[in-house]
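All protein chains but one are shown at their positions in the complex.
On to chain A.
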């Protein structure tokens, strides 16, 4: 049975950055295999992708996209912008969807574009793709979405966005029946992709 719903991805677009948080649990059936898994991939200089879903599919798809984006950069000496990269990713998901080997993954892609600023894209395993100010995947996401609805406002600072993510993770710890102790947080802005302190029970006190 798939555990895609038991994993959690959160994303918020701020004034000049995009922040993505992902749980760090890797489980097989009832066993927790790993509690420090990195589910957020650096796709290019100013592009990060959080990906959850079937083990194997996640790594495979993320690396496939990342390497293709790198190849584009090598061939043309400039990078693909966030909207083009999101389009490319969605196109791949869509083509594999109706094959015998679809990718069972949910994605949040955050990037910084020089002309258009920060952009957050929500993509799911049915190959939908939409640009949004904030988003979430999984059961944990359901709990968090109403918090983000309440707290989100335009032009958030990095600290404000981090605090909103903190509130969301607190709620996941309080109300979700699955244990997701650790959350990895990444921010993308004009200076690139940067890791922020992990959110766990200790840091949430």
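One rule holds in what follows: a contact is a pair of C-beta atoms (placed from the backbone, for glycine too) under 8 Å apart; a residue touches a chain by one contact, two chains touch by 3 or more; residues count from 1.
One rule holds for everything that comes next: contacts and distances are computed from a predicted model.
Colleague: Which of "Proteasome subunit alpha type", "Transport inhibitor response 1-like protein", "GATC amidotransferase" or "Serine/threonine-protein phosphatase 2A 55 kDa regulatory subunit B" is the UniProt protein name of the chain not shown?
Modeller: "Proteasome subunit alpha type"
Colleague: Out of A:20, A:40, A:65 or A:80, which touches the unshown chain?
Modeller: A:80
Colleague: Of the listed residues A:34, A:67 or A:91, which contacts the missing chain in the full complex?
Modeller: Within the whole complex, the residue contacting the unshown chain is A:91.
Colleague: Touching the missing chain, which residues of chain A?
Modeller: Residues touching the hidden chain, for chain A, are 76, 78, 80-81, 83-84, 86-88, 91, 115.
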